[in-house]
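With one protein chain withheld, the remaining protein chains of the complex are depicted in position.
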Amino acid sequence: MPKLKDLIDELVTANRILANEGIVDSFGHVSVRHPARKDRYLLSRARAPERIEAADIMEFTLEGDPIDTKKAKQFPPYTERFIHGAIYELRPDVQSVVHNHSPSTIPFGITDHKLKPLLHMCASIGHDVPLWDSHDKFGDTALLVNTMAMGRDLAKKLGKGRTALMRGHGAVVAGNSIRHVVFICNYLELNAKLQMQSMAMGKIKYLYPGEVDAVIARTGPYTLNRAWENWARRAGRPMKEMA
Amino acid sequence: MPKLKDLIDELVTANRILANEGIVDSFGHVSVRHPARKDRYLLSRARAPERIEAADIMEFTLEGDPIDTKKAKQFPPYTERFIHGAIYELRPDVQSVVHNHSPSTIPFGITDHKLKPLLHMCASIGHDVPLWDSHDKFGDTALLVNTMAMGRDLAKKLGKGRTALMRGHGAVVAGNSIRHVVFICNYLELNAKLQMQSMAMGKIKYLYPGEVDAVIARTGPYTLNRAWENWARRAGRPMKEMA
Amino acid sequence: MPKLKDLIDELVTANRILANEGIVDSFGHVSVRHPARKDRYLLSRARAPERIEAADIMEFTLEGDPIDTKKAKQFPPYTERFIHGAIYELRPDVQSVVHNHSPSTIPFGITDHKLKPLLHMCASIGHDVPLWDSHDKFGDTALLVNTMAMGRDLAKKLGKGRTALMRGHGAVVAGNSIRHVVFICNYLELNAKLQMQSMAMGKIKYLYPGEVDAVIARTGPYTLNRAWENWARRAGRPMKEMA
Partner (left out) sequence: MPKLKDLIDELVTANRILANEGIVDSFGHVSVRHPARKDRYLLSRARAPERIEAADIMEFTLEGDPIDTKKAKQFPPYTERFIHGAIYELRPDVQSVVHNHSPSTIPFGITDHKLKPLLHMCASIGHDVPLWDSHDKFGDTALLVNTMAMGRDLAKKLGKGRTALMRGHGAVVAGNSIRHVVFICNYLELNAKLQMQSMAMGKIKYLYPGEVDAVIARTGPYTLNRAWENWARRAGRPMKEMA
């Protein structure tokens, strides 16, 4: 079990990487399940990912209540933190969650086209990417997932997968470590970009289902750490050995 | 009421952000209504936004006459400052105005497609974005809004909205603070880019009108300041607490 | 008449700007007519524009012969310098010439679509942009303009204009000063990019011919210097007062 301090450090690096690689802009967030308490998670106060420091990270119950209520009063948490808790609640296997507005994924959330993996590096997004529309159940809202009810509905759409799109809003990514979700986020964006370009050219030969399974089966520390070291340094953060 | 010095500082930061985020190139400008005199506004001398310093900011009457005529002789003002005065004149609610050549909006000004919000962050552009064509009333010109007559005609097209396109030229954005117009500008560009990509894929599911209203209703300092801090630091400027 | 040293400095800055703005990559070049001898021009030795220093600039006759033959032996000149001499020979009004591989212009050289100005800033490219195909007269070559015969054929296609495309190769731009050609280059690239995007959306409303003339008539130092100051500083070069 990693030390809490190291995990927080890793979470800060994740925020910086996602900003530096263009996956999040001033909004979007990444969390990690608390290593000692499965019913809590760690997430920054409401702040742009590119600016986040270790001191910004706070602890929340799965219902989204801050443990340090005094600090939460001074530094308001993200309105949409319920996304994280609802996914951790439904999915004991998930250790880290990202919500973003990854630009190339947006067109797939508002047109009739399914995102599907077409590049081996992108198989980690899963066999397909379901689409959640907040309007179906919740009607005219500001599209923000600001209640556990909305979070749970979104988590249900994610199901057993790793990725889901949100119509007119963005995406969620769930994985088994911080490095894992950052990896999936980067290749979800790339797959979306390449799929848009390929669709304009004609019929696409997507990965075979057996290929998707084979790639997922062998995506481990050897792969994740190589990318993490590179992205972390590009974002001005040192590489730590933790995986 | 903010101190004049702080407001000028905020205006300089706005120029740097718009340049750094690719919303303006060597041209385009942002102004703010004078906090103490509703019949005046503050705007830089004619200079690329990326280069503007506090000393470049000048004061103008709504008709576009510089208060410091001696300085204006040495440092000529923008030819198109009439855009700003005409909007402040028609719209007492407006406190800040931007004119830009935001690249992704240009195709919407010269083809038969309306820009419409498709992403929650972009609802701030308004329900739709009207198009002003200088040729309709003014015929063959250099397309520059260099008279109050042209400025007023453009302001009328903007109407009660926050955004309007100018055929073969660019866009105007009006809002209730400097941070507000910078926010709208960044998401107007993003909406235009995503709409072009989505149009190539098929029929688009735009935001529901009720969603647009809901997002606009809740876009306040919590949202604007988070983005501003991030953009300001990216542009090498410190975050100030002013909103 | 500017001092030779200042003009060389301006030429170095032009090279750096064109590289920094993505108009040239490791190839492409910009020249200026010699201020004292109308039958000569100044051009760098063969080197990537981003790397050029004042010491790299050499003097050539319009036929492309280096004045300093000893230096030319040590530092070979550009193979395609004949483009520059042939244009200066045919066009006494031209003071500066650029040859580039401006990326967005390439598709217009190899498909059946004419580049035409659609944005006021881009009117400087002229009413239309003719296309020169080296194959028409010279057959299978490496497409390089490495003789005066090829240079003159290209210059004839340019005619009285400011811009011409070269099929499968790039573009030439001619103007009345270094700042002028750099300005035209940047907005030729932008026009090409926006035209590609707009073509994908539908029928384009180009600038009216009278608008093109009106913009060209008023594009002088007020406009060119504002852009030049900005581009020069972005490229790490100081702004000089010379125009």
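As written, the chains take the letters A, B and C, and residue 1 is the first residue of each chain.
Keep this in mind: a contact is a pair of C-beta atoms (placed from the backbone, for glycine too) under 8 Å apart; a residue touches a chain by one contact, two chains touch by 3 or more.
Keep in mind the model is a prediction, meaning the values are calculated, not measured.
Judged over the whole assembly, touch between the missing chain and the shown ones holds for A, C.
Of C:Pro2, C:Pro35 or C:Pro103, it is C:Pro103 that touches the chain left out of the display.
When the whole complex is considered, the residue among C:Glu50, C:Asp65 or C:Asp213 that touches the unshown chain is C:Glu50.
From the set C:Arg152, C:His169 or C:Arg226, the residue in touch with the chain omitted from the display is C:His169, counting the whole complex. One chain of the complex is left out; on chain C, the residues touching it are 25-27, 46-48, 50-51, 76, 79, 101, 103-104, 106-107, 110-113, 135, 139-144, 167-169, 196, 199-200.
Touch with the hidden chain on the side of chain A covers residues 118-121, 190, 193-194, 197-198, 200-208, 210-211, 213-215, 217-218, 222, 226-227, 229-231, 233-234.
Note that in this section only the chains that are shown with their structure count from here on.
The pairing of chain A with chain B is characterised as different-residue: of all residue numbers used at this interface, under half are used by both copies.
Taking CA atoms, the transformation carrying chain B onto chain C includes a rotation by 90°, reported to the nearest 5. Taking the mean of all protein Cα atoms as the centre, the chain whose own Cα mean lies nearest is B.
Averaging Cα coordinates per chain places chain A and chain C 46 Å apart. As a whole-number value, the distance joining the C-alpha centres of chain A and chain B reads 33 Å.
The set of chain B residues that touch two or more partner chains comprises 200.
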